[in-house]
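Let me begin by presenting the structure, written as structure tokens, before commenting on it.
All protein chains but one are shown at their positions in the complex.
Moving on to subunit A:
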Amino acid sequence: MRLLHKTLLSGLLVVAIFAIYAAAQSKSKTGLSLSEKVQNLVDMNAKKPLLRFNGPKFREYVKSAPRNYSMIVMLTALAPSRQCQICRHAHDEFAIVANSYRFSSTYSNKLFFAMVDFDDGSEVFQLLRLNTAPVFMHFPAKGKPKGADTMDIHRVGFAADSIAKFVAERTDITIRIFRPPNYSGTVAMITLVALVGSFLYIRRNNLEFLYNKNLWGAIAVFFCFAMISGQMWNHIRGPPLVHKSQNGGVAYIHGSSQGQLVVETYIVMFLNAMIVLGMILLIESGTPKAHNKNRIMAMTGLVLLTVFFSFLLSVFRSKAQGYPYSFLFK
């Protein structure tokens, strides 16, 4: 009785082992096992931080079921014939994220970065029903990507920081962005200093121009113009050059008092400069000169001052609702 029991048990065991072996055999025919996939991905990643997939590979590593890793995939069209300017910028930013992740301490086999070019795998685009590029998608370790797994590049843009934020939101892996240091600013600064230095050196026998008050005055006054016409606002906020108004025309002046357009600031700068010129002409007409000249100066100054100030006031009026005062013209 006991023996029978033992034999039966061992027989069962053998059958079970066979069955498992067969199952494993059949599985390895259809696709790679999970550990193999991860191993392959890690190997590939060792060569390149950003994996480049075509259609079959995409299906193998991203679409097929047994996965314990997340994938961030950029779907793009980099070929010059596709004429996608934005794709190249997006690719650069994405590569920065992938590089920062690859060489960071948080690197693990839980998250991989990949890209699919339209010309390599157009079937992927059909599969995901995409007709735009670039698209950033997150494929979670379990389940299918939901709506929020596609990054909204219209809202957050595709700067490396916002991609990293997106990754952190979806996968809880925070990536610190390391940009390759940008030397262009330093180089420009050094060039400028060198230029000024060499200029001074060449002119070293004649440095009179440094004592030229007109030059310094002009620089200072120009700086004031730039500031009071809101160039700093433009620098920080980056407004558009002009607006398209509803009836098809072009608006040079922003309608509300909260904003401004780039062209508008130049207009205001010009108006301010003319007013200042007018006042300076008026003051200068007091110094003794030839009879006629003073007269002309005074008249020009007067016209410049009043006309351009009225202009400025009417521009101001058009922006401030309910402002009651105007001068010369509305």
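Heads up, the rule we're going with is that contacts are C-beta pairs under 8 Å (C-beta built on N, C-alpha and C of every residue); 3 or more make two chains touch, one makes a residue touch a chain; residues count from 1.
Everything that follows uses one rule, which is that contacts and distances are computed from a predicted model.
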Omitted chain (choose from "Mitotic checkpoint protein BUB3.2", "dolichyl-diphosphooligosaccharide--protein glycotransferase", "Ras-related protein Rab-4" or "Nucleolar complex protein 4") - UniProt protein name: "dolichyl-diphosphooligosaccharide--protein glycotransferase"
Selected residue (touches chain absent from view) among A:Asn45, A:Thr171 or A:Thr265: A:Thr265
Which residue of A:Pro80, A:Gly143 or A:Pro288 touches the chain not shown here: A:Pro288
Residue of A:Leu78, A:Leu130, A:Val221 or A:Ala251 touching the missing chain in the full complex: A:Val221
Footprint left on subunit A by the chain that the document does not show: 147-148, 152, 154-156, 168-169, 213-214, 216-217, 220-221, 223-225, 227-233, 235-237, 257-260, 264-265, 268, 272, 275-276, 279-280, 282-283, 285-295, 298-299, 301-302, 305-306, 309, 312-313, 316, 319-320, 323-325, 327
